[in-house]
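In what follows, a structure is listed as structure tokens, so that the remarks can point back to it.
Only one protein chain is missing; all other protein chains are in place.
Let's look at chain A:
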């Protein structure tokens, strides 16, 4: 009852005295599910304020309030990342999630984090829009003694005590995994000892995914002297640019046996470029890609891609685990990698239905 009143009041005040058209909107948004989540939280908080002495005892069975600031919803990967958080950090699992979409703007993210601090949430989770500019607001979080978990992109701060830990992909390992799969595959084809030319479509230069994957691939290939990287250029993680760069690769006259695209989108572009010159992707040129988005599986089923190395967006469970550990006062590892798999074409058909992004 109180809840309904609250949401109505909110709706009313937000729209001010204005526009009837909009006043129905917030009400519409409070679906039964959301209503449920909110009824319990205030009730618990109330008991707490009334009896501060019991606070410590109650703490164990209290919900952990998490403020999560997400980049936005710019890609399938991101949406899957958000979904994973929302579906894991539920009331049943002992969490009260406050979600804020930054709409791709860091300034929104900083504001949201300040609001989280004011609300005295237990843990702040940030999927940063940018790597820079976090000193000030994380300093505020630190002063308020609120632990901060960074997910996905790393942040660039001089003092790493500003955050408790980071959860994300090990791009370097992804690069190594790709090479491992590649060499095994080439051995299987009986070309393992041939002189093989590799072309690399890099991601946006300087992004952590590009740096990690480039280094992983290079280090991996170093152990195989018959593989040599003959072409390397950035396709900026986009399909259009990937296609453009692949076209120039093909025009360069170099023999290309293997293409390593640092994300699926660039691989799709490269596949188009190959088709345009009459080459058979995945046969004439072995295509190794990263991310393993749904469309990559479809591409593999169509026989146009050989493998995609996963970049796992499902961070929810790990974050949940970490938040609980931190709240129990346990020390956690600063760097937390999520598990990631390698998906070759022959497993694509069976894996596709299980993929969520």
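Note that in this section a contact is a pair of C-beta atoms (placed from the backbone, for glycine too) under 8 Å apart; a residue touches a chain by one contact, two chains touch by 3 or more; residues count from 1.
The definition used in the following text is that contacts and distances are computed from a predicted model.
The listed choices are "CXXX repeat peptide maturase", "Respiratory nitrate reductase gamma chain", "Sugar ABC transporter permease YjfF" or "Carbon starvation CstA family protein"; the UniProt protein name belonging to the chain that is not shown reads "Sugar ABC transporter permease YjfF". Checked against the hidden chain, the listed residues A:135, A:244, A:298 or A:321 yield one contact partner: A:135. Within the complete assembly, residues 6, 9-10, 13-19, 21-22, 25-26, 29-30, 34, 37-38, 41-42, 45-46, 49, 97-108, 110-112, 114-116, 118-120, 130-136, 139, 144-145, 156, 158, 206 of chain A touch the chain that is not shown.
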